[in-house]
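For this depiction, one protein chain was excluded, whereas all remaining protein chains were kept in their positions.
Coming up: chain A.
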Amino acid sequence: MDKIWRELGLTDEEYEKIISILGREPNITELGMYSVMWSEHCAYKNSKPLLKYLPTKGERVIQGPGENAGVLDIGDNLAVVMKIESHNHPSAIEPYQGAATGVGGIIRDIFTMGARPIALLDSLRFGTPDDKRTKYIIENVVAGIADYGNCMGIPTVGGETYFEESYKGNPLVNAMCVGVIEKDKIKRGVARGIGNPVMVVGSTTGRDGIGGASFASQELNEESEEKRPSVQVGDPFMEKLLLEACLELFETDAVVAIQDMGAAGLTSSSCEMAARGGVGMELDLDKVPLREEEMTPYEIMLSESQERMLVVVQRGREEEVEKVFKKWGLNAATIGKVTDDGMIRVLKDGKIMAEVPAKSLTDAPQYIRNEKIPSWQQELNQLNVNEIKPPEDLNNALQDVISSLNIASKEWIYTQYDYMVRTDTVIIPGMDAAVLRIKGTNKGIALVTDCNGRYCYLEPYVGSQIAVAEAARNLCMVGATPIGVTDCLNFGNPEKEETYWQLKNSILGITKACEELGIPVVSGNVSLYNESEEGPIYPTPVIGMAGLIEDISKICTMDFKEEKDAVIALGENKGEIGGSEYLKVCFRMVEGLPPQLDLEKEKRLQQLVLELIKKGLIKSSHDISEGGFAAALVESAISGKKGVKISLNTSLREDFELFSESQSRAVISVSSDKVEEVLKMAEEYKVPAQRVGIVEGENIIIEINGKKVIDLPLKLLEESWKGRIKWEMEKN
């Protein structure tokens, strides 16, 4: 056993610490348990000291970070349960199973809390699809998500997909799940009651996914391919049965505590539940239903076989549990009991195979790393816009922007997902945010994920604020008040000072924006070591956000509704072109500073739009983001199948007027007799508002200072916008 801890991802100092906790050398099973529990993936040992900045309190917060998922009060004795999680490394080397089990894991986190999952979202980042490997990853990640979510009968209603070179060797697959529950039925993973039986329910335990959590906490390199066996294999049918069985079981009050067996399997679920309850657990591995013979204690404790749960049951009610699971054709085996000594004690063949304090497994060492502004940052942020030669034909530029991979319609992806099952999807994918009704009430829930990694790369603090602001803005565009965040922080190796600087500033940015906008963070996930041989990814703090709609009849969508409606631009265009899609697509440049954000102005814009929708004054609303005013306009026109004629007066350069990505802006359409009222309200909210045109015809026409700069048939733009991704994926 020559420094085997190093192979398991532990440092010499950590190994010493284990010895001092135990007062002896750990055996291999114990070492394995520490190695997974003390991995970044399970312990957040590099990020925890930073995460404490995030605002996690609010009047709606029933459960903040630390449980399987966050819970928010939405009134009428109902609560929303939400969580996002990454499955980046598994998806890099085995995209289909990696993505599928990412979805499976996040769904379990939601129903573990006792909630019925009602929606999935997926935030994806890939390289550009011009090589075979990247296409293979895209094709299989999407298929993996589709096959798992579709079979579960949980609609995949939204998300986002970006294509950037920085994700080529290390794609990001972040899955978010949302559930609804009656407030008084929330379950938690807190083991209680000395002598209460501990049961493993659901699938059998096999050799798949052993050490997955440790693998997720290392950079990817050539040898990563060899770690394929540490990727779990998913079975959505098994999970569907597990979901129904668990929800049926919760109808009884036999369950004391429950936790999903995800990363680090039996080890994490047992020690986390025990530590939360201040108790211990004794586990007899001879009683765990296995799918393979002669598994060692090490393998059983570290297996990440999917579709399993660990449940603490009221003593004497094991049979009730068994009966429910038998109905659904699933295992339910009593494997141990809650003890009073705070130890996780693992037995096999009557012998003690591991005996460690539960709390020591969950209290991993924490590291505050050194930070350093990257040496390249200053040069990156310098951009002399005057050196950018304006394009000769803005029509061509608009077509290029509209059909860029990041702006083009994601229809090719989301039509592979069943986004309608359960018949609650009121606003389907492709709009600013998805909206679901809540049957039996007047309420609705709006959901979105957001992050522009490019902005975060150029200026992590501001870019991360924008991720929060834009998510909130998107929710407001459909008429929902933002109520909570679940974040998925995807970064490179935190042991590198530059990456740690990015991580820290990003968290501070999220904190600032959440505080100013009054939106608490209730759950989340950190994924570090996202680096391949081609370097680190862009810092990508994905923001998942939920919004509440009190009256589902008062919502809005981005499509233009009627000819002759007036088009109004809200907010101020400051001609910010740094980090824009326009700069990338038309000039192959990723530099400058991202657009700046004034959270006070942002808040006013959001409140104005919410009020306009509530009062029924506007017919369409669409956030201005990537691609600027021009892209927002075209998207509203295409989805409404109506042309538009715009006339702008500006002191900005024509191309900047069209494509600047200045924040806190929106395009709305209004019936002509409501224009005055809308402009007056905008004035009250101190939001700049300009009537800029009219919905009419079959072309997109834009005049700037009296000169026609854009005149393109809607049909042509629609074809490039809708067809681009399909074309990329199908061409050889």
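Heads up, the rule we're going with is that contacts are C-beta pairs under 8 Å (C-beta built on N, C-alpha and C of every residue); 3 or more make two chains touch, one makes a residue touch a chain; residues count from 1.
One rule holds in what follows: contacts and distances are computed from a predicted model.
The protein name that UniProt records for the chain not on display, among "Phosphoribosylformylglycinamidine synthase subunit PurQ", "Ribose/galactose/methyl galactoside import ATP-binding protein", "Amino acid/amide ABC transporter membrane protein 1 (HAAT family)" or "Peptide/nickel transport system permease protein", is "Phosphoribosylformylglycinamidine synthase subunit PurQ". Across A:128, A:416, A:647 or A:690, the single residue that touches the chain missing here is A:416.
The residue touching the chain not shown here, chosen from A:146, A:489 or A:634, is A:146. Looking at A:235, A:470 or A:516, the residue that reaches the missing chain in the full complex is A:235. By the touch rule set out above, chain A reaches the unshown chain at residues 143, 146-147, 150-153, 235-238, 240-241, 328-329, 414-423, 425-426, 437, 439, 552-553.
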